[in-house]
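All protein chains but one are shown at their positions in the complex.
All chains are identified by letter, namely A and B, in their written order; residue positions are counted from 1 within each chain.
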Amino acid sequence: MRQSEHKESNASLLQVSNLSIRLNSAAGLVHAVEDVSFTLKAGQTLGIVGESGSGKSVMARSLMNLLPRRAVAQRKGSVLLSGREISTLSERELQRLRGPDIAMIFQDPMTALNPVLTICVQVSEPLQQHLGMSKQAARARAIELLDAVGIPDAVNRIDQYPHQLSGGMRQRVVIAIALTCNPSLLIADEPTTALDVTVQRQILDLLTGLQKERHMGMLLITHDLGVVASRADFIAVMYAGRLVEVAPANTIFKSMQHPYTEALFNSIPRINDASHTRLQAIPGRPPQLHNPAPGCAFAPRCPYAQQRCHRETPPVVQAEQAEHLHACFYPVSAPVALGGVR
Amino acid sequence: MTNTSEQATPLQLRNRDDIVLRLEHLVVNFKVGKQTVQAVSDVSLDVALGETLGLVGESGCGKSTVGRAIMQLPPPSAGRVLFKGQDLSNMSGEALRQTRTGLQMIFQDPISSLNPRRKVRDIVAEGLQIWRRPNQDARVREVMEAVGLDPDTVADRRPHQFSGGQCQRICIARSLALDPDVLICDEPVSALDVSVQAQILNLLEDMKQRYQLTMVFVAHNLAVVKNVSDRVAVMYLGKLCEIGNAEAIYARPAHPYTRALLASIPDMDPDARGQQGKIPLLQGELPSPANPPSGCRFRTRCPNAQARCAEVEPVMQAVADSMTPDHFVACHYPL
Partner (left out) sequence: MPAKKHPKIESRAQNFARALQQVFGRGFGPGFWLAVVWLLIVAFCALFADWLPVRDPLDPVIANRLNGPFTSNLLGADGLGRDIFARLIHGARVSVVIGLTAVSIGMLIGGALGIIAGYFRGHFERALMAVLDVILAFPWLVLLLALVAFIGQSLFAISVAIGFLWIPAYARVARANTLSVVQREYVLAAKAMGASTSRILIKEVLPNVILPVLAYGLVAMGLVIIVESALAFLGLSVEAPQPTWGGMISEGKRHLATAVHVAVIPSVTMFLTVLSLNFVGDRLRSRFDVKESNL
């Protein structure tokens, strides 16, 4: 039903243009998201990579209007979901979107689940509410969904409470809940950060598998380049509220343009490097987001920064390759050798 | 279980003069309700002078508990911890307090490990004050400068005015003030951002050189562990699976669990898409530590498990064709 719609609207599922969000805080206005634009097509995955405080989670939450109203001081720009502007919708209209159109997965599966309700109640509630299913039908569908997200013995597990499940299983339940209404867009905000490496791999495989199978669009938000490298179609790197580089995944690792992307990539310890290899740390620390200084936010930490970088904010421009955007006056031109990088 | 002297010396303990830290048959039990859970079960290992031992495994495998048991916080339920030949687990009260200053610890959450109500100067000077060491101000300045903090701007502030990375520097400065021999790092970078993580890892390496430290580095991130470690010990459900030279273990893991861990590291090469299926991923769930599987604890998730694995618990044995000596594995059918 919904599937066929998606295949036709292959143009753009989510189009964010010039999104800026300022938040109130004790220390003044926080420029959490600055002039962010990107497009996500149905059936594609966009990986958004950034450190804590880069604004990636604020942006993700603002897409679903989940930021506390009092916190948002200013919001500019437009968010089109399947061609429909959603940033101006009322709370009631948004509620109807959440579930059937956008669903979200959070970092901590324990807090995302209600500890006093059984898995069955939590998975079948949106089925009854949004799709008007009967209790019996919803339960049957919930078991199917739990099966689909790889929960063994779903028939029996469905009546358990969240605390009876392991972290990985809980995250699977959260994913099942997100999938209940067949969303066209899935936002996964650090879905594996709280999990162990071995479980992380399972959950990521599950997410990408489901995304392909259901032809969903997926925003995969993470601080770990490794998580998105082999799973996203596009990768967007966020720094101090701005997207500093956006490119197809296989392009970005071969020809990084923005010095921050390069520095981030180089600072990660590699499993193939010898022990005690000196890491290329990025000096300094991420900037404060209130009262940002003029110029490029990365300039104070950037080895290539020139005078101009401290004065003007670099605009987003097109690199040589198609679909490769970056915001740097002096892009790192030399392609990075990829030999055996892991 | 308490009488460790009757047990044979584990094979993996090296016979060297420069062993600073040696754990023999370490057991740590926790009471969960009425049940007793063995968080660490018969772990023996040693660390030589100037060496860094990486301790890896999934959460709940007991690696952090080992780190704390070394410090006697809390003391192990059985087994011995030998620090420069002295048995810490036999000491009590004053003697333990004295000797333990030679071991220091840094923790995962740098913010929770700093008292929010105290000034950085007092935090760093804590150990010096407790032991009434002379020249405290000079020593505090020295270690603060060593970890890259400016004593003049930093000393009078409180921890909440700093970022996570700077808090971890303060923690490192505090642990170094008493000039310890051994530094136990419990997931010191996993709460930090990628760009700051590299700074702290480099700093730890510098401090190790400057103060001749021996380190035990507990972490779940295998790439981080490899970067800092000379030797690596892999733990699963409270048991030691494999221990040996870092390069050797990463290049040729002998235990199926080590291999599975290595295989689950996310791939940084987008071209490797689809090639990840070569090594079977770990299936199933971590069994409950309250009720571990019989025989080899990993057998329920092991792709190579045989009938024998359920019956006989594997003991440590030397890896036959390893790149380096002192590589040991507890598996009936090593890879």
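Quick note on the criterion: a contact is a pair of C-beta atoms (placed from the backbone, for glycine too) under 8 Å apart; a residue touches a chain by one contact, two chains touch by 3 or more.
What you see is a predicted model, and the numbers here were worked out from it, not measured in a lab.
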| item | value |
| --- | --- |
| Selected residue (touches chain absent from view) among B:Ala39, B:Leu88, B:Leu178 or B:Cys241 | B:Leu178 |
| Selected from B:Leu11, B:Val37, B:Leu82 or B:Ile111 as touching the chain missing from the view | B:Ile111 |
| Residue in contact with the excluded chain [from B:Arg22, B:Lys63, B:Arg100 or B:Lys208] | B:Arg100 |
| Omitted-chain contact residue, chosen from B:Gln166, B:Asn245, B:Ser264 or B:Ser322 | B:Gln166 |
| On chain B, residues whose C-beta touches the chain left out of the figure | 68, 71, 73, 97-98, 100-101, 103-105, 107-109, 111-118, 123, 126-127, 130-131, 148-150, 152-153, 156-157, 159-160, 165-166, 169, 171, 174-175, 178, 199, 202-203 |
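Assume only the chains that are shown with their structure count from here on.
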| item | value |
| --- | --- |
| Approximate Å spacing (C-alpha centroids) for the pair chain A, chain B | 32 |
| Chain B - residues contacting chain A, complex | 58-59, 163, 165-166, 193-199, 201-202, 205, 220-224, 226-230, 246-247, 250, 260-273, 276, 281-282, 285-286 |
| For the chain A and chain B complex, residues of the former touching the latter | 51-52, 166, 168-169, 196-202, 204-205, 223-227, 229-230, 249-250, 253, 263-264, 267-271, 273-283, 285-286, 338, 341-342 |
